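Accompanying notes for the structure given below.
Of the protein chains in this complex, all but one are displayed in their positions.
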Amino acid sequence: MTLNMKRWIVAGLSFLFLAALLVVAMQESKRHRIEEGLEPVVTKTNKGCVDCHRTDNPALVMEWEHSQHAIYGVGCVDCHEADEGDIDGWMHEGVFMSVLVTPKDCSECHVREFEEFSRSHHARAGEIIMSLDNVLAIKAASTPDNPADAINGCWQCHGTIIDFERDENGEIIRTGKENRPVIDSNTWPNSGMGRFNPDGSKGSCHACHSRHSFDVRIARSPDNCGKCHMGPDHPQIEIFNESKHGIAYRANVDRMALDKKEWILGRDYAAAPTCATCHISGHMTPQGVEVGNSHDIGERISWTLRPKVSSKLNQVTFTDGYQKDFPHTKAIPAVGDVVMTHEKVVENFKLTTKDVERTVASVKTWEERRKAMTMACRNCHNDHFIDNFYQQFDDLVNLYNDKFGQPSLDIMNELTADGVVDSGAPFSTELDWVYFELWHHEGRRARHGASMMGPDYTHWHGMYEVAHNFYNEFLPLVVEAAEEHSHAMGRKWKTKVDQLLSSPDHAWVKGLSPEEAQALAAEYKARYNQ
Amino acid sequence: MSSSNSSSRFSGMAERANELFPMDWELLRHAGAEPVPYHLKKWWFCLGGTPMVLFVVQVITGIMLTFYYVPSPDHAYASVETITHGVRFGWFIRSIHMWSSKFMIVAVFLHMLRVFFTRAYRNPRQLNWMVGVMLLGLTMTFGFTGYSLVYEQLSFWGATVGCNLASALPVIGPYVGDFLRGGPEIGAQTLTRFFMLHVAILPIVAFLLLSLHVMVIRLHGVTELQFEGEVITDDNRFFRFWPEHVTMEILVGVLLMYLLAILALIFPAGLGAQADPTTTPAHIKPEWYFYFNFRLLKLTSLKMSVALTGFLGGLLFFWPFIDGWIEKRLGNRSDRIVVLIGAVAFLAFLGLTVWEAVAAH
Partner (left out) sequence: MSEHDTTSRRGILASLAMGAGLVAAYGVLGLQGLAFLLPKRLRPKTRLLYAGRIDDYEIGGVKTLYDLEGTPVLVQRSEEGFTAFDSTCPHLGCKVHWEPDNNRFFCPCHNGEFRPDGVAYAGPPADAGQSLATMNVEANPDAGVVYLEVKDVKRRNA
């Protein structure tokens, strides 16, 4: 190798080296410093609390430190401080405070969320205290002086009327050297969705946004909703788990971006929908528009699947923000109409109904609500798919309504008119219980199953049970109860039931046609060689 | 202004400069033109110069890293993280330092293989071979202390194993172990000691040994070699140190820098989990140049493998004399035997290394 050759090689290598260094420089300029998580801030206001409670309740403080609140320096006093004169407040270490943090307290900052939540079905979950379900828990399952079933059961999801321990004069009992008011143990601890708070607000944000970390992951996780939406009467979490949505969620939970600050379907994540995705959270639309979240939980729901007979719901909003659903079978009031509403309110720690005249501000028809839901669906599915899904779903609900729901309701109404069923003594007869399970458990399971694509809940836990109950328990009990009332009544109802069963919908009871029977026999022979 | 005037002023300045700095430039030119034997034109004879280039790279990048590194268990890992993620070009400088250290080991090995198979260590050059073996050990110690400083899991457990291995040495073992650890346990003292070794003691020793190594070469003169079929005339028997040989070294230098930069770009130095004295990770391996020893530790008992390592090290160190003895006994046939021994030893080393590399545990 000549010297010049070496020089040329050196020159060539130098420029290669230079090129590499320029790539290094490019790499360097593209590099961003890893964002370090911000540390929690304990402000002077909260320092006193944290100093003691870090020892008293270390995990509580650690959870708070993990929260976004702590990052902005929002701490203990900011939420727990009570207004002068608040019934639940007392002077604690120099701060007039309360253990109860209500939606009204949260609304000091989270205004929109409070308004949306307060008009929603969730905020009214406490109204169950006046319903049949509550009779079961308080009366049937409890004793007059120990309603523990309602306290530990129903109310933990639905909420309580928070009240205080009182002396014989009705004065609130206070304890300790700080004179802390004692909350009635029947009514708290409680994080029920529709809790009635002493400050007049309804609900508990903590029901979904568990304190003290208020971690969005919890609120977005299906398990969170599954605390209440489960079991024989409304197995939504089981149905979700059974559905393709739930399967995708569990398999892809690491791609769900559950802890992202913003959580817009079709922008921030795509792997699966959770309960929140469809019912609360934001999503993209086919037009590329971002639809934000809404804490009005029922906004995108078009059917009510709760009652004995399902109906589609038109949502009427009044000028004062109060909201009421009108079934599609009832006429929709026009904007500007004055309508009498029956609002459930707590007065003197008792739930009562207040009649209020309200003026209609706007109406959202069930079609509009369904349209809102499909905008979420459209992130993954096309119109054709969604339309056909809703057709399948509607057909199932109509089937339940027409074949079982409406006929059984008609029968119960007529039995009441006939005096066979005593409306003043609910659950006093076996028929009451059987009918209750028919619509409240089995009928709901079928409808909920279809609404969220859970085939087994639609059929085996649903329609199969409905049919089994209807033919083998409900109808025989109807005749039996009538017969018990009087022989004449028994004969009347025997005839009515026979008439019903001979209608085309129920004609199968009389047996298959010869052709059908032959085909079935042949099928079994081919499959099982029987 | 005439040109003669300015040139005389210029020469006047030169004289003045010579007065202030009485350098004999002629002598330097003469020294620089010192003849270099013909065979050094072959690239594989530059392997001894390569560690020199890399040594310079290590010193410069090492000093730069020390600007940011904090040798305390509380801050070491965080400071390496800062270097890697925070400081401008920190990842690059650190990656160069890491890759250069790996290159260094390879270069020293290759240099040694070349010297071995050309039997350039024979009388009277035994001393320089021994200095070379010491430099090899030094290079590996550099690597060992260096990756311990990062204070990631591998660092911590590597240091633990290394110190305990040193403790197993006969007689002096416990003292060496304690000296390295700065106490009976790995702790804050250990990191400071490793740091001092890595940035002060080892570089000084390395510099002295390296100077000795080169000095001895110059005193002996470089061995002249002639290969079969080569025609060496008086004309081409030597070439000049300057500019031919220096240009060659510059070429090697730029080539190395280019490779280092490319490797730093494609495989930048990573950062594992922070050292956790309570948990040994499920998969832990030292740097690849300790693989053979690591495998040896798994194959035999601790005492046995320490003894074996010592014995093999001794063999390597005193090899020139063993070679002399073989030659005396076997005469001409010794060439083949030596090549055979070398090949077997090297393959055994390679085998253990590869075994450890592919084995999961």
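A and B are the chain letters, set down in written order, and residue numbers restart from 1 in every chain.
Everything below uses one rule, namely that a residue touches a chain if its C-beta (ideal position, glycine included) is under 8 Å from a C-beta of that chain, and two chains touch if they have at least 3 such contacts.
Since this is a predicted model, take the numbers as computed values, not measurements.
Asker: Just to verify: which one of A:K30, A:K44 or A:R527 makes contact with the chain not shown?
Answerer: Only one of A:K30, A:K44 or A:R527 touches the chain omitted from view, namely A:K44.
Asker: In the whole complex, not just what's shown, which of B:V80, B:I93 or B:L296 touches the removed chain?
Answerer: Selected residue, touching the omitted chain: B:I93.
Asker: Touch as defined at the start, partner being the missing chain; which of A:E63, A:D78 or A:D394 qualifies?
Answerer: A:D78
Asker: Hey, which chain B residues sit against the chain that's not shown?
Answerer: 60, 64, 67, 86-90, 92-93, 236, 239, 243-244, 247, 250, 254, 257
Asker: In the full complex, which residues of chain A touch the absent chain?
Answerer: 2-4, 7-8, 10-15, 17-18, 21-22, 24-25, 28, 38-44, 47, 71-74, 78, 108-112
Please note the rule applied: only the chains that are shown with their structure count from here on.
Asker: How many angstrom lie between the CA centroids of chain A and chain B, rounded to a whole number?
Answerer: 69
Asker: Enumerate the contact residues on chain B facing chain A in the complex.
Answerer: Per the touch definition, chain B meets chain A at residues 41, 85-86, 88-89, 91-92, 243-244, 247-248, 250-251, 254-255, 257-258, 261-262, 264-265.
Asker: With touch defined as at the start, can you tell me which chain A residues reach chain B in the complex?
Answerer: Interface residues on the chain A side: 1, 3, 6-7, 9-10, 13-14, 16-17, 20-21, 23-24, 27-28, 31, 33-34.
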